[in-house]
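Every protein chain of the complex appears in place save one, which is left out.
Take a look at chain A:
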Amino acid sequence: MYLAIREMRFAKVRYSLIAIIMLLVAFLVLFVTGLARGLAYDNAASIQNMDATHFIMEKDSNHRFTRSQISEQVLLQASSIVGEDNVQPLGVKMTTMTAEGKIGKLDVTLLGINPEGWLMPKLTEGAAITATGTGQVLVDRKLKDSGIGLGTVLIDQASGLKWTVSGFVNHESFSHSPAVFLNEHDWQQLQLTTITTPSATKWTDSTYNAVAVKANTHHKEQLTAVLADAEIVTKADAVSAIPGYKEEQGSLWMMIIFLFIISSFVLAVFFYVITIQKSSQFGILKAIGTRTGYLVRSVALQVLLLSAGSLVVSMLLIQATESILPSGMPFLLQSSTMALTSIAFVTMSLVGSLLSVWKVTKIDALDAIGRTAA
């Protein structure tokens, strides 16, 4: 430890340069991770906010809400297995709307739910919708930016139905489009205007797109056995099947993984070159009785100090950046994600130092004898 710290003190420029590179990489890792998490949440917030463990969807719907059609009968069957309290119907429909008195169209996702059930989002402004009322909807806050306020009348382009905004909810979206919540009655009406051809689906009275359930493994097996024409999809699978989700996350994750590999290699190359440069010095140290383990620990400590130090600084920078990011920018970095990312970053750095450690163990103390220069 004595050697590691004094060497860094002596060769300040050299170690500062590598620290800056590590700092930039660490910053980018955290930033892209935050962006990936933010986009993931922004994309599928409404589904992720749901308290469900599984969704029952039509077979062959490829886990997609919008493709699936489920009948009332499935809902009844499911509630007989997992209990009425653990089952909620869900309608999902992506559509385009216009606001009365406004120019321009809005892409939204209509979510049909039971306002008394556990899919009901938390109200942040205005009045909640009820199971009995008609023509009232809750909309995501983001629609405020498009000039939507309490009492604004929304017109669905496909069906021509009109709804009045009665309240706002926060962080509710599906496939990046803001969510609009309707009660079951309004949802049924919407279904009537866009009649599904009976032959196109397995159920004649299909009313919902999916059923949200809270189920354990035992329940899940039972459901699979009883509902032959349906599929029990986990929440994670349902989320990643949302249009665009996988593609978006895939490319961001590729960036993150590459950044990890790059940081590991940058450190590996830096320390390998330094170690080779210092090999006669290591030889001297070994000759005067320094154990190899001490030298290895010394190299590892330097790597650890560099990666942990740059990580801490980049965390502070990330926090500063987060506070000045525009509110529309989806950025989400929870402390758990941050901790995991940091552990991975430090681990990858240590992996990068292995090459140098191996080199240090190979250096022979005998090199010290008969040498002219250090």
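As a working rule, contacts are C-beta pairs under 8 Å (C-beta built on N, C-alpha and C of every residue); 3 or more make two chains touch, one makes a residue touch a chain; residues count from 1.
Throughout what follows, contacts and distances are computed from a predicted model.
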item: Name under which UniProt lists the unshown chain, selected from "Tripartite tricarboxylate transporter TctB family protein", "Putative hemin import ATP-binding protein HrtA", "Formate dehydrogenase subunit gamma" or "histidine kinase"; value: "Putative hemin import ATP-binding protein HrtA"
item: Contacting the left-out chain in the complete assembly, out of A:Tyr41, A:Trp118, A:Phe265 or A:Tyr294; value: A:Tyr294
item: Absent-chain contact - pick from A:Val165, A:Ile318, A:Met348 or A:Ala368; value: A:Ala368
item: Among A:Ile21, A:Met94 or A:Ile284, residue touching the chain not depicted; value: A:Ile284
item: Interface with the undisplayed chain - residues on chain A; value: 2-3, 6-7, 9-11, 280-281, 284-292, 294, 365-366, 368-374
